[in-house]
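Below you'll find the structure, written out as structure tokens, and then a few comments.
Only one protein chain is missing; all other protein chains are in place.
Presenting subunit A:
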Amino acid sequence: MRRLSVLDQVKRDRVYLLLLVPALIHYIMFRYAPMFGVAVSFMDFNLFKGFWGSPWVGFKHFEAFFTNPNSWNVVRNNLILGLYKLIFTFPAPIILAILFHEMRWKKYRRFVQSVSYLPYFLSTVVVSSLLIMLLSPSTGFVNKALISFGYEPIYFLQKAEWFRTIFIASDIWVGAGYGTIIFLAAMAAIDPQLYEAARMDGAGRWKQTIHVTLPGIMPAIVIMFIMSIGSVLEIDFVKAFLLGNPANMDTADIVSTYVYRLGILGGSFSQASAVDISMAVFSLLLVYTTNRICRRLGDTSLW
């Protein structure tokens, strides 16, 4: 049989390929085209003269960023939040999914699952306002409860050391339920015969989880892990911005809030863009390294 040429293949599959077009347009317009914007970090960008009229200045803005003591505080905050996200937020949906999986009363399980999805659909602005209200030392419910138990009220949002805990805990509350979907799907794909075999060998519920469920969803976990490494430095700007105030700035000021202040409010677009690119390069390195490590250690990797 004659092998079809690429052109013939395209011709044959044209209807299916057409389905790709919207996604392609989206990526070109909103993901690739804006990348040319990174050039402003090598310019003294003039908002009005725009891209073609602004003078090139080389690495000036990168140097300014790397020599500014303030920027290290910001980068550190970002890294620590990213690390916490990985340690605490990433495993949360996996643990929750396993718990759901082990739940035997189907109706109750479905109810709990649905409830756990709900916070995901609240906007960050609403979540942040809720946090501010609940944690207020003068009017908040949490402190009122603490006081009624005889404890001193805690100035949650006025203390730099509380910011990370609040940020990560609320991340888990918002995202864990929704995050279980992918792992539950992976569990559904596990062959029930494996569980039967394990039971025959005398494995209890715990052993079944360790030796059947976990290995069964391991590929999904690894892929999700690599992908979350890529977004480890993408900390939710809105939440950090809304929960931040001068008293917790030491830990709450992250790269995106810094970039917003510097670029959009301060009008130093070039500098803001240089900061952002430095972080993006760093993210790329992280993903690349993780991918290599995963490939070396196991069979699963992104590429």
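Just so it is clear, a contact is a pair of C-beta atoms (placed from the backbone, for glycine too) under 8 Å apart; a residue touches a chain by one contact, two chains touch by 3 or more; residues count from 1.
The rule is short, and it goes like this: contacts and distances are computed from a predicted model.
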item	value
Identity of the absent chain, which is to be given by its UniProt protein name, from "Extracellular solute-binding protein", "NADH-quinone oxidoreductase subunit F", "Fe-S cluster assembly ATPase SufC" or "Aldehyde dehydrogenase"	"Extracellular solute-binding protein"
Candidate in contact with the missing chain, chosen from A:Val21, A:Met35, A:Met200 or A:Leu265	A:Leu265
Residue among A:Asn46, A:Gln113 or A:Asn291 touching the omitted chain	A:Asn46
Chain not shown: contacting residue from A:Leu24, A:Leu83, A:Ala247 or A:Val281	A:Ala247
Residues of subunit A in contact with the chain not shown	44, 46-50, 64, 68-70, 132, 136-139, 153, 155, 157-159, 245-247, 249-250, 253, 258, 260-262, 264-268, 271
